[in-house]
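One protein chain omitted, others in place.
So, subunit A:
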Amino acid sequence: MKPFDFLQPATIDEALSAWTDGAAWLGGGTNLVDLMKTGAVQPDLVIDITRLPGLNAVEVLPDGTTRIGALVTNADLADHPEITARAPMVAEALLSGASGQLRNAATVAGNILQSPRDAFFAHQEPASDPLASAGSLSVLGAEGTATAVNPSDFCVPLVALDAVVELQGPDGPREIPLAGLHQLPGQGARTALRPGELILALRLPPEAAGFAANARYLKVRDRTSFAFAMASAAAALKIDGGRITAARLALGAVAPKPWRVAEAEEILTGQAPDPELFARAAGAALAGAVEIGGNGWKIDLARRTAARALAMAAAGTPARIPALPASPFGTTAGDHAHA
């Protein structure tokens, strides 16, 4: 790979002032280093942020907000009692992603900023269009262009729960909703991050915990574990007196960003949970989908996945995360032994 300078700053200020054009932040490195090896990314300076203090905690603030440090590993977060209690579908999504070894290294910020699979090929000339096989092309939000889906599982329940991203950059701190972090084709860069900005934390608002009793993540794929989603859905409901009083639905692996569907949530709210309702909501969620490269099956699959995830959420969050997290084959009775 292209030679680069390497820095390991000890403070956030040091890290921010080390930033120059052509630098890259290094978290767990499971995505960045792969891209450097294929030549798709060629930083001149790699700034290892894993030694920065204060970014490793999960805390519940007095108002009920859950604040998650950018450097918490995917494995630690999935096992954290505040997460399994307050946002179980976040833990389930994390545990359905990658493998144990990768989750031990991967960080919160690195996961939400991971590049789509097509990036691995992006450096190769001649570039081809589409770069990814049709199975990983977006059917929503891409206006029919060949655009790879966002591959993160973690982001799907996060966007459903209105997560907020805390940033610190050359122009000071700011925050943006996770829903605004990833951008669609035509909106400019792949993310809304400005050069030199560092993610410091994620926040789940206090309301998130209100969905904990009826929240599931479902991930469908050809291999039982260690594979990206072909379609996924995070569904969370508040059910009171036999009626859905609030609903959240987000889809994964269908769009260049984690795909929240307000229309579906409106359809669900106020209704009694039943399969016909879920099918209607799921239909609305995919209403604008456009097939590309022969991947019409993906639209069908995503609709079915959304409907099933809603049914699973309505059935209640299992006491423990199933042995096969987020799998249609996950039994609710399983041990907390992760695939």
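Methods note: a contact is a pair of C-beta atoms (placed from the backbone, for glycine too) under 8 Å apart; a residue touches a chain by one contact, two chains touch by 3 or more; residues count from 1.
The definition used in the following text is that contacts and distances are computed from a predicted model.
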Chain not present in the shown complex, as UniProt names it (candidates "Nitrite reductase [NAD(P)H] small subunit", "Dehydrogenase", "2-aminoethylphosphonate transport system permease protein" or "Sarcosine oxidase subunit delta"): "Dehydrogenase"
Which residue from A:Arg280, A:Arg304 or A:Arg320 sits in contact with the chain not drawn here? A:Arg304
Out of A:Ala119, A:Met230 or A:Ala247, the sole contact with the unshown chain comes from A:Met230
Which of A:Asp63, A:Asp222, A:Asp240 or A:Glu276 touches the missing chain? It is A:Asp222
On subunit A, residues whose C-beta touches the chain left out of the figure: 1-3, 37-39, 117, 120-121, 124-126, 128-129, 131-133, 220-228, 230, 297, 300-301, 304-305, 307-308, 324, 327-329, 331, 339
